[in-house]
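Here the complex is missing one protein chain, while the rest keep their positions.
Chain IDs A and B follow the sequence of writing; residue 1 opens each chain.
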Amino acid sequence: MLGKCIDNVRSSVPLVHNITNYVTVNDVANILLACGGSPIMSDEPADVEDITSICGGLNINIGTLNKSSIEGMHKAGRKAQELGHVLLLDPVGAGASALRTDTAVSLMEELRFTAIRGNISEIKTLAMGSGTTKGVDADVADAVTDETLGSAVAFVKELAQKTGSVIAVTGAIDLVADADRCFVIRNGRPEMGRITGTGCQLSGMMTAFLVANPDAGLEAAAAAVCAMGLAGEIAWSRMQEGDGNSTYRNRIIDAIYNMDAKTLDNGAKYEVIQ
Amino acid sequence: MLGKCIDNVRSSVPLVHNITNYVTVNDVANILLACGGSPIMSDEPADVEDITSICGGLNINIGTLNKSSIEGMHKAGRKAQELGHVLLLDPVGAGASALRTDTAVSLMEELRFTAIRGNISEIKTLAMGSGTTKGVDADVADAVTDETLGSAVAFVKELAQKTGSVIAVTGAIDLVADADRCFVIRNGRPEMGRITGTGCQLSGMMTAFLVANPDAGLEAAAAAVCAMGLAGEIAWSRMQEGDGNSTYRNRIIDAIYNMDAKTLDNGAKYEVIQ
Partner (left out) sequence: MLGKCIDNVRSSVPLVHNITNYVTVNDVANILLACGGSPIMSDEPADVEDITSICGGLNINIGTLNKSSIEGMHKAGRKAQELGHVLLLDPVGAGASALRTDTAVSLMEELRFTAIRGNISEIKTLAMGSGTTKGVDADVADAVTDETLGSAVAFVKELAQKTGSVIAVTGAIDLVADADRCFVIRNGRPEMGRITGTGCQLSGMMTAFLVANPDAGLEAAAAAVCAMGLAGEIAWSRMQEGDGNSTYRNRIIDAIYNMDAKTLDNGAKYEVIQ
């Protein structure tokens, strides 16, 4: 079923507007091309409305935000929302600085995101910080493990209900939830954390999956998470002696490039909790 | 003959100032080093005049332009022109937003570029949008194919005459023209379009070729286009099972690193139309 989601990306070639950090932007562009999408980057406030208008989705990543790009995020977000586009928020570093937390919360107050993807710490920060999500119980552990799974699932489902967004929390165990259902995903490898930007790449790719699968947002987001984790597994199996994180980065993008629906369906490891 | 152009780059190590987008900038720097040039990046208006003064050429790429970098492009461009340096324009996204179109046209009105490199859509936008090129017949098809070749060649030659620039339109068939002659180039592979920034890389490399071959601008630009396409062919021949666009990116730059004059002369596939 999830395999169909990547087929839809490859057949529709969704154009994704990315306002993203300059650290990992090249990898975001290449993984979007690898999965069958098409990337365009623009953060200048005077440019973003035109650019987002020709796209199907907008990926906002606050990783190296600045005053100008924050204005660009809001302008692009309003235009994309007006046009009914997919909107995704990657709140990189929310909780690590006031500016990042405030920017993420402010974007959530103004815009209704199709999906929000981050680690548990970032997502908890949003749950506590956002007026629109007031009352969400963020008193969950700082890592999603088998021991904390029940409370974590309840937390993401509640946040999904309050925000109207698909919530994706990635880590050793990934959770992708809407108000009703939660995918608990066990793809991936710990060594992916030794590469910069696997999260940013996933957010870009998830945006393309959401654009290409407009009637199945939860499945599309879960498919992107499974695809990324599975690519990490496939890439690791191709590592040779002396290879390290830089080669691993290349092999993960390569694995997305070569991934077909059948590979994704066979390799995805998940259960769905109602 | 084209092989001599890359020899001249390797023997003179031209220093190229790049005002370019943050998506593909690392690959632009590495391909400049691969071909025998030397890159320096600077977009701050208060910095660009000093930097461009120590270089031989200026590569302006509007891919992630912002208000400050646009000012930097104009300041650097004026200084480079005053010093008689090579100037190249890569109008990324011209036609996709008003800001990009206006910036490219404004730069063309102020500066005389040695070369302009883009895809057919971008170049048509410039032909229609620029006052200096008014009257150019941009009514050509949106892809250069064997069927549309005649009108496309006439178009680029006319634009070259009006602008005084070498015009390079890259795609499945590449055209590189001045007012009198047009190189029709058939190197490259379609999979290069699945890598971000092969166009940006070519623009950087073309600037180095133009600096190193001051008396043969058309040949230098054509040599850079052939070298890039040939690198794509060589790199593809080295791809192994499981490799994808990220590895392909590395292998293309590697192929430039290892390319000598003989390889380029033997592998270049072109005809010259008067």
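Here is the rule we use: a residue touches a chain if its C-beta (ideal position, glycine included) is under 8 Å from a C-beta of that chain, and two chains touch if they have at least 3 such contacts.
From a predicted model like this one, the values you see are computed outputs, not experimental measurements.
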item: Contacting the left-out chain in the complete assembly, out of B:Ile6, B:Ala34 or B:Met73; value: B:Ala34
item: Residue, one of A:Gly150, A:Gly164 or A:Gly244, that touches the chain absent here; value: A:Gly244
item: Interface with the unshown chain - residue positions in chain A; value: 21-24, 26-27, 63-67, 93, 96-100, 194-197, 242-247, 249-250
item: Chain B residues that touch the omitted chain in the full complex; value: 22, 25-27, 29-30, 33-34, 39-44, 46-47, 50-51, 54, 68, 234, 238, 249-258
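As a convention for this text, only the chains that are shown with their structure count from here on.
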item: CA centroid of chain A to CA centroid of chain B, Å; value: 34
